[in-house]
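This report refers to the structure that appears directly beneath it.
A protein chain is absent from this complex, but the other protein chains hold their places.
By letter and in written order, the chains are A, B and C; residue numbering begins at 1 in each of them.
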Amino acid sequence: MSDHSTTAHHHPPAKLYAGVLAALLFLTVITVAASRVDFGSSSINVVIALAIATCKASLVILYFMHLRYDKPLNSLILLTGVLFLGVLLAFCLIDIDSRFPSRPSNLKVPIAAGAAAAGAGAAPGTAPAAGAPAAGTPAPAAAPSGGTQPAAAPTPSH
Amino acid sequence: MNWLRSVMLPAEGSSYAREVDTLYLFLVWLSVFFFVLIAGLMGWFVWRYRKSRSRGGPTPYITHHTGLELVWSVIPLLILIGIFFWGFHGFIKANVAPGDALEIQVTGKKWLWTFEYPNGTRSINSIHVPVGRPVKLVMSSEDVIHSFFIPSFRVKQDVLPNRYTELWFDPVKPGVHQVFCAEYCGKSHSDMMAKIYVDDQAAYEKWLEEGDEELKKMPLPELGKLIYETRGCNTCHSIDGTPGQGPSFKGIWGQQHKFADGSTAVVDANYIRKSVLEPQAQVRAGYEPIMPTFQGLLREREILAVIEYIKSLR
Amino acid sequence: MADVIAAPGQLSGGGTQEQKNYLNETKGIASWLFTVDHKRIGIMYLWAVLASFFIGGVFALLVRLELLTPKETIMSAEAYNRVFTLHGAVMVFLFIIPSIPAALGNFVLPLMLGAKDVAFPRLNLASFWIYAIGAIFAVTAMVTGGVDTGWTFYTPYSTTTSGAVSTMTFAAFILGFSSIFTGINFIATIHKLRAPGMSWYKMPLFCWSMYATSIIQVLATPVLGITLLLLIMERAFQIGIFDAKLGGDPVLFQHFFWFYSHPAVYIMILPGMAIISEIIPVFSRKTIFGYKAIAFSSVAIALVGFFVWGHHMFVSGQSVLAGAIFSFLTFLVAIPSAIKVFNWLTTMYKGQISLKTPMLYALSFLLLFAIGGLTGVFLGALSVNVHLHDTYFVVAHFHYVMMGGTVIAFLGGLHYWWPKMFGRMFNERVGAIACALVFIGFNVTFLTQFVLGSQGMPRRYYNYLDQFQPLHAFSTFGSWILGLGLLIAAVNLFSTFRKKPDAPRNPWGAATLEWQTDTPPITHNFHHTPTIDHGPYDYFPGQRKHA
Partner (left out) sequence: MSQVTGATGASTIHGHGHEHGHSPFLQHHFAEMEQQFDASKIGMWLFLVTEILLFGGLFVGFGIMQGKFPEAFYEAHHHLDWKLGALNTVVLLVSSYTMVMAVHSASKSNQKALIRYLVITLLCAAIFLVVKYFEYEHKIHDGLLPGKFYTYKGDHVPGGQQATFFSFYFMMTGLHGLHILGGMTVIGWVLKRAIAGHFNSSYYTPVDLVGLYWHLVDLIWIYLFPLLYLIS
């Protein structure tokens, strides 16, 4: 019967935790500094911010949560969870970013909640959809409703 | 083979429909083959190796057979990949409309479809298209998600409130095609139907100017009833007295009606004409101002027909 | 245990005098409601799940009755929309997801592993209590105005309609935690509480499928939780993530919803496959064919199942690129299911097949699940899906897989473990008749719907064109036969409580551990911890030459 006292759970010396805390605080300072600098496009900034956050996160996971000294199954569980979160993000982005908002060429009446079938030239008479306020809605028709404007192509929503 | 096609699938309305049907029928026969294989094997095993027939000794200890298992993994995989490409080929065709298509703008709204042609004419719940020319519908919704489904053309596309979605078909022979709403959208989801009339070129031209032939000869109250049922009035106004999203038509002729702004008026021809063309001008007390204007949607004779029909609803 | 397994029936002479077992050890309601014994929790789940199945079944019969004739038959449009929504919600959230894992799984898994209990007994009881609270919320939603959004709660309809949508979504949110707790419990149990000598490949295949199901329960259910939370926030505060008028994207809700709901259909089918992997070898008296193939197929289905949800949204305005990727991955996930069916079939080759009731249900499962799987290929192919999406073809497909698959397997498992659970044998003849009626009624009801769907009959229609009326009438007659068959099966099982326990210790001559202990088992499952000296499907001594 193996001795099931603490040797079964390896614990690093206390000084290591202090070092990890110092590293984390330093990385926090770097995060704030990095957000000041503009690295070209906003997506690169987000990627860098996430990279720094992931460094901090992995420090916490490996040392504070003992994943480094634990049985490999626990890391497998964590990795699977994070992997499937990535699957959700990736497949949503595949769909939402690669969808081009098609625009009709002959659009005369902007598709806004308030502007259902306004008459050609007749009084604006917007009949707002059930319950929705007649206010100009953001997507995709930013242009005010009604009237005979030429093809008021709505600004694309994305 | 055609008897199966006629039993299972609606008549073909467009050239694209044929491609979908061939893949569909291939899949039917593939499924029949595999089902008969599984059912046959199972039946034979159950009969051949039934307990009462066995000598009762130990059964053979077969744990696996790598060759057999590879066969029944790889072959179905190859078949399925083949089906994927076949399906994907058809899907691309369904998603890319030809350039010269007649573009009609469709708006889905709780429980009716409104159409608008390039030359501005509008219609509700029915469109006329010339045969032989591809038609592209550019669709969006005003409230919830609907779905424009034409079984005989084998096409379907959701209609979303925040963007345009497209759907195209090229009708091959004249006829009438039923349109359903395929995405659940509430109380009258099952009544949100429309009709596509495919006419030859001459009939289409005539329709564009002055509307249908047989509607002209129909007596006014009967025409009014047809408009009441096909142009979406029935989804909001009942004719048996029960109030819906709009007031009921039963027995309102000659009544005194109070409006939201306090004024009152007697129901007569002008009252009905005004509420058909400018529904927002005078909204009856206690009702939402949600009625769309029918300006440009109903011809003069059709408005008269509606008035006669309401008059007949004593 | 010198001779491996006695032939069935030899070990008769069961409970002559009143033996001490988990049922009669302690008495009284409190001993049941606050028990941490996995067997009692399993039985409590069983009654709750059967009650939900009854309620969902009544709603189903009402839906079919209404569709007997086109216009109004027995109820108005709003009532019909509420009834079909509640049929879907009750069946999915209250019956089919907890049914096999929580009811049969809770009872059988620790016994099969040779363990005294699941890893976290108190968490197991908490899981049942959370299920009960969720069920209460669901019933209040039903009573206070009902829900008419369909069990999928698609926005923006679900955020703009009246009715108790928030209560029902909150009920589903709570039921999600019950499912997560069961999943966590089973993974920890399978990893840490296997009997000495039981390696991963000596474990019954039931445990492999439960392991795969638990992976999905743990990884997919939280996303359902956050989706329903967002839906409630959208309804209450118009936060503008799903509402188009505020810049939100309704299709985003569909992505989040189906990220859970497709793996959820594998939460439903994998336990069904788990039971079939146990029944077929026992009643063929032949070792399972392709143990590792079936085991790894279960886990493969669980993992690949997370990549295919987009096939629910081919026509929802999804981009063509996403459609192609989801269609291709959908065909990949179909392969493991096909492999399993072929492996079960080959197990029966050269066996000694006895057609007892559990086996009849297993054979029905093979046929119906084959049809369900094959029609899934129709819906995976992109161009055919465009025509068939949201029609009765889809309704028939998922009923063939869920009802023809999981429910038939659940009935098979119920009959298979009934003697072990309650120590009483049911009447074989009546059981066979009930199974036949269920099989016939099911096919009459749903085969016609394939034709209806192909002809373009959309789903969730209260009023339909007259041309579809004959098929709908035929389908409604089928639903009566199906209902009758299920009723007879229920009466057959419940009538066993009228007699004294008479089941032998191992009526079917199975080799898995739960049949080596008493019938019904003692509270601590085994008198002394079992040691493994034979595989789960070795019915004859000395055959296991190579591991």
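The definition used in the following text is that a residue touches a chain if its C-beta (ideal position, glycine included) is under 8 Å from a C-beta of that chain, and two chains touch if they have at least 3 such contacts.
These numbers were taken from a predicted model, which means no experiment stands behind them.
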| item | value |
| --- | --- |
| Which displayed chains the unshown chain touches | A, C |
| Touch with the omitted chain, as defined above, among C:145, C:240 or C:541 | C:240 |
| Contact with the hidden chain (one of C:191, C:429 or C:500) | C:191 |
| Chain A residues that touch the omitted chain in the full complex | 1-2, 4-6, 8-9, 11, 14, 17-18, 20-21, 24-25, 28, 31-32, 34-36, 38, 42, 45-46, 49-50, 52-53, 56-57, 60-61, 63-66, 70-74, 76-78, 80-82, 84-85, 88-89, 92-93, 96-97, 138-139, 142, 157-158 |
| Chain C residues that touch the omitted chain in the full complex | 115-117, 119-121, 123, 180, 183-185, 187-189, 191-194, 196-197, 199-200, 218-219, 221-223, 225-227, 229-230, 233-234, 236-241, 246-249, 252, 256, 524, 528-529 |
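Basically, only the chains that are shown with their structure count from here on.
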| item | value |
| --- | --- |
| B-C or A-C, whichever has more C-beta pairs in contact | B-C |
| Separation of chain A from chain C, taking each centre as the mean of its C-alpha atoms, in whole Å | 35 |
| For chain B, residues contacting two or more additional chains | 143, 161-163, 165 |
| Multi-chain contact sites of chain A, meaning residues that touch two or more partners | 99, 113, 131-132, 139, 157 |
| Of all residues in chain B, those that touch chain C in their complex | 7-10, 19-20, 23-24, 27, 30-31, 34-35, 38-39, 41-42, 45-46, 49-51, 54, 56, 58-65, 68-69, 72-73, 76-77, 80-81, 83-84, 86-95, 143-145, 147, 149, 151-152, 154-158, 160-163, 165, 178, 180-191 |
| Touch list for chain C against partner chain A, complex | 160, 191, 215, 219, 223, 244-247, 249, 251-252, 255-256, 259, 306-307, 309-310, 313, 317-319, 321-322, 325-326 |
| Parts of chain A lying in touch with chain C, wherever the complex brings them together | 73, 80-81, 84, 87-88, 91-92, 94-96, 98-100, 113, 131-132, 137-139, 157 |
